[in-house]
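Below is one structure, written out as structure tokens, with a few remarks after it.
The complex appears here without one of its protein chains, the remainder shown in place.
Presenting chain A:
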Amino acid sequence: MSRKQKDILTWLATFIVMLIICLPGLWVVLSAFRPNGEILTKPAVWIPRDLSLDNFRAIFGMGEDVVGIPVASYFRNSVVISVTSTVIAVLIGMSGGYAFARYRFPGKGAAFLWLMLSRCVPGIALSLPLFILWSWTGLIDTQIGVIVVYTAINVPFTVWLTEGFFRQVPRDLSEAAQIDGCTPWQAFWKVEFPLAKSGIASAAIFAFLTSWNEYALASQITRSTDSKTLPVGLMDFTAQFTIDWAGMSAMAVIIINPALILTFLVQKHLIAGLTFGGVKG
């Protein structure tokens, strides 16, 4: 096989794989801009004839057809919950990761192992106890309730990722900085933090995406506009007999976008973070 043929085959294979991965997404995006009728036509209409923003107008209550779903509240809840839980998880992850990377303390290995093992339990398996606990404590259907859950989900991961990054930063650097006049705190922020930045950024992104996209647990512990997040809100489109596919797609696009934009903004860090190429002598 010639080089050229090989290249073509590689591209073809990549194209097919990407198509399989992207097709559902593409379908959702297309559907967001066309009427329900066209979405459900058989055989499927691939080349859209009738694109409009009607679906978006509808879900924001601005069009002729008004969908009675409080998307704005869901959006606000999602932002508040995801951002807060991410910030907390990253702060805890950073302190925990740093401690695991730098200090010796009794039970360190076991603690780290348990933290990682907690990732093995599917969250949904804990939904019943969680539900009961949250109803007792009054955390059910509150933003704080969801924030606590998401923080708990994210912390093991942020600890693990930042630990790896801090471990890569040689201890000498902090010592050199302290000799150069820094307090340990300054040495951290001026030397160790900048060097582990990529790792912390990727931890933050992953934590945010986890929180932003989470559905299973949120569907159990949220009830109303007080705390319902966008993925849970998506289910509002399923009525007893009909599903408003168009509205649902429009909302899906609204959910996808912030995550997509954020990922693009920090992709440089994300790549550095995922390849672990942060620090060099």
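What we mean here is this: a residue touches a chain if its C-beta (ideal position, glycine included) is under 8 Å from a C-beta of that chain, and two chains touch if they have at least 3 such contacts; residues count from 1.
Please note the rule applied: contacts and distances are computed from a predicted model.
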Worksheet item: Just by its UniProt name, which of "Acetolactate synthase small subunit", "Energy-coupling factor transporter transmembrane protein EcfT", "Cbb3-type cytochrome c oxidase subunit I" or "Multiple sugar transport system ATP-binding protein" is the chain not shown in this complex?
Response: "Multiple sugar transport system ATP-binding protein"
Item to complete: Consider the whole complex, including the chain that is not shown, and state which of A:Val79, A:Ile92, A:Ala111 or A:Leu173 touches that chain.
Response: A:Leu173
Worksheet, complete the sentence: Among listed residues A:Val71, A:Leu195, A:Leu230 or A:Ala246, the absent chain is touched only by A:Leu195
Discussion item. Tell me which stretches of chain A touch the chain missing from the display.
Written reply: 170, 172-173, 175-183, 186, 190-191, 194-195, 279-281
